[in-house]
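What follows is a set of notes on a single structure, which appears directly below.
Apart from one protein chain that is not included, each protein chain of the complex appears where it belongs.
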Amino acid sequence: MEKIGVFVCHCGSNIKGNVDTAAVVEQISHVDGVAMAVEYPYMCAEAGQAMIRNAITEHGLTGVVVAACSPRMHEATFRKAAERAGLNSYMVEIANIREQCSWVHRDTVSATKKAVALARAAVAKVHRNTPLHPGESSVTKRALVVGGGIAGIQAALDIAEAGFEVTIVETTPSIGGKMAQLDKTFPTLDCSACILTPKMVDAAGHDNIAIHTYSEIEKVEGFVGNFTVSIRKKARSVDMDKCTGCGDCWAKCPVKRVPSEFDSGLCNRTAIYTPFAQAVPNVPVIDRTNCVKFKTGRCGLCRTVCQPGAIDFDQQDEIITENFGAVVLATGYDTISLDKFGEYAYHDSPDVLTALEFERMTNAAGPTDGRIVRMSDGHKPKSITFIQCVGSRDITNRGKTYCSKICCMYTAKQAILIKDKYPDVDVQVFYIDVRTPGKNFDEFYRRAAEEYGVKYIKGQVGKVVNVGDTLHIQAVDMLEGRHMDIQTDMIILATAIQPSATAKTTAGMFSSSVDQNHFMTEAHPKLRPVESHTAGVFLAGCGQGPKDIPETVAQASAAAAKVIGLLVKDKLMTNPCTAATDEDLCNNCGLCGNVCPYGAITYESKLTASVNNALCQGCGACVVTCPSGAMDLHGFTNRQLMAEVDAICK
Amino acid sequence: MLEIMKQRAKELLESGRVVRVLGWQRGDFPNLREPVFFTTAKQLDNLEYDRFCAANLSKYLIGTDVPTLAFLKPCDTYSLNQLVKERQINRQMTYIIGIGCEGSAKLTDMEENGTLERCLVCTKTVHAAFDELIGEDAAPREKNDRFAGVGEIEAMEIAARYTFWQDHLARCIRCNACRNICPVCHCKKCVFDNTKYDTAQRANASAFEEQMFHIIRAYHVAGRCTDCGECNRACPQAIPLHLLNRKLISDINHMFGEYQAGTDTETPGPLTNFDIEMDKEVGL
Partner (left out) sequence: MQITDFNPNIVAFCCNWCSYAGADLAGTSRLQYPVQVRIIKVPCSCRVDPLFILRAFQRGADGVAVCGCHPGDCHYATGNYYTRRRMALLHNMLDFMGIERDRMLLQWVSAAEGAKFAKTMTDFVENIHMLGKNTRLADWRVVNAGNNETES
């Protein structure tokens, strides 16, 4: 015989002010299976909880309904109270009569009627509740960081410092990411390399950190605490153990005209190369698509000159498989292609640069040794024009609708760097809005405009034409409402950033999702900003959304804190509200497995589907897909929901 | 053609390649052709194949665990594929002889023009799976707008649509013939028979119970229904059940892209799949 206790909370006057709680108690006490019903000013207070505990013991309650505030507030509180009195916590249901009743309906009579209906639905559900018990799963105390930019490096260092092993997987031959390419950083004008390279070296030298560069994620299996990840280590053609990083190989390499990725194509590299001088690891890679040896079979100069004999043309891709308890996805960003933006003449003139190209140019270690010159003739420009929002905040369907966030500030930075080096150069900036939220950001921008005399013009550029050796810009000054036809020697485009090409597939492998722009989605935009939708997978850096370096580092450290918080646990409690198959009904048709976002459903038994409780997150997609009703979801069973429907429609 | 079929069946049976043969034989009524498993060469003398062999034999292959030869018309092979996809049929245990089809006839029609509606508008005139073919796949039908009937109902006023279905479904006697003959209704136990889920039928006193049954039945086979038309053929009350299925097929085609269930054994069905960009247009 069911004995259900109903506890109606006044929440001071929050509920009682609009709901006749005495009437709710009176009416609900006549419902079948309700053994007792009481009201109390604050059910969540210790005295209220004691009432619930005592009633469970005294009346031998088999189920509890608390008609109170939202379950999002105190469901956990009341479940704990029941548990303490020896009642399974999943035998407790909440009727939300505050947020969804007393606060949204003014008429006491009808609000009371609704409160009764909600309580009745909860009672109907509890009738069909069954005790549930969370399972346990183990935790592999190692972390994987995907992406070796500043986000990945920071996360790895923090996790490693806490005493856990970390593996970094980076697709390019060196860690460092985009930050390694930058010259100075806003708003302090710190040298980017000077603050990054020590961290790269720390990571490389840390006992707890293993770094796999030139590597990709091949396959992911498992779930929080127990991921099994296959990593493809692409053939470097250089033996990591033998190479001393002397550089003789690339000095002798005859292929010298491959555009350098690191220098944004402003200069060339060889076929065997290290991307930059401070690369970690300092071991070159043979780019097999451009190497003469791989193209024609002849050459092999690098092997001849390599004294330690590290060059290995026969090296194959290697796949290693490791176990991890937690994962940080820090896959970073790329700039968008400018193919659709012909109006800026980027492909027509070498003097139109992207901001990232300019970073390399102004960098003392860059292709021009930090001199700012026109790529067309090597002359110093007299006038430089910045164009902002190239492909950002775009409404023409060619670029991105979002704001890339960092461009206003780096444009101000680059303008200042130019003025610092060459005060005589005219610098102007075309902008839609200047957005400078951030510590010392607006001050920095005003310095550019006021102290350095950078000319800010509100308006977008309509067209750039390359005439002879000057660039003609047609634009509109929106504040003065006049058409402008000006000439400049060099243009720098603040090109929109987008998640790196691998973000979507990488997120997919970890059952994590991306948004319409392929940025990885966080579990909650406000309250869970570094967690992905998949338990145990965390997000850091621009893969999650545009952000600057301090924000990236902060998010990386936050993700690391989440990882550490997970890895210190020996066991994880699993959510008992998972799907399960009724083996008598399941005919193994496979429909449920198709819709499971977590790959939690397998058909290994050949006879029925089986659900891995550790993987299942309890969405219920499979349940609705199952035509026979063989699949059901604990805590939200067909019977429970149907009973709620029946009760609520009365 | 029937002679070739018998001969091949006997050969395969005698060679041990298969241990039984799924085909048709004459039933108790003049034009009744009933599905049957033959296990000896002698029995195969009774094999029939003519216009009245309308039954879709693929459902009889569910769970086959001995090598079985089945004669399948082009449209039946779509059901076969769908059932292989849903792991109800082990294709390795089947040997499919695709047989040519000019359209099947209604059981009760002695006249030449008694072709089934489904055959008049057939789009599945080419076998989707077979191990060998006997006879030729037919040319696509000239009159093949199978959605015309759906369009007619869509064009009605809403009240007329309601009356139309109310009138038809009120005749339902819940004999479950539609469910039992449907190849993809292969649940061990129908959700409408399951007392555990509060969905089981009580007395069928209310018209709505029938509506609910037919809505959910059509819905459960949505994206899996090959439009074989067997539900319509089997209904003793002449309820145009195929229109419900075709409505869903037509909507799936419009909203989620053209899809013919049973074309292959891999592609996920439209309700167990999604297309983020395309689905924006669904308009909900």
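Each chain gets a letter, A and B, in the order it is written, and its residues are counted from 1.
Criterion: a contact is a pair of C-beta atoms (placed from the backbone, for glycine too) under 8 Å apart; a residue touches a chain by one contact, two chains touch by 3 or more.
Values in this document were obtained by computation on a predicted structure and should not be read as measured data.
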Checked against the full complex, the residue among A:T77, A:T185, A:S264 or A:Q617 that touches the missing chain is A:Q617
Among the options A:N129, A:Q154, A:S192 or A:S511, the absent chain makes contact with A:S511
Contact with the hidden chain, among A:H379, A:R446 or A:H524, goes to A:H524
Note that chain B touches the chain not displayed via residues 150, 153-154, 158-166, 191, 195, 198-199, 205-206, 208-209, 211-212, 215-216, 218-219, 222, 244, 247-248, 251-252, 255-256, 270-272, 274, 276, 279-280, 282-284
Where chain A meets the left-out chain, the residues are 32, 70-72, 96, 98-100, 103-107, 110-111, 113-114, 117-118, 121, 511-513, 515-516, 521, 523-526, 533-534, 577, 595, 597, 617-621, 623-625, 633, 635-636, 638-639, 641-642, 644-646, 648-650
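Just so we're on the same page, only the chains that are shown with their structure count from here on.
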Expressed in whole Å, how far the mean CA point of chain A lies from that of chain B is 47
Interface with chain B, chain A side, in the complex: residues 516, 582, 584-591, 594-595, 603, 625, 627-630, 638-639, 642-643
Note: in the complex, chain B contacts chain A through residues 85-88, 186-191, 194, 196-199, 220-221, 268-269, 271-273, 276
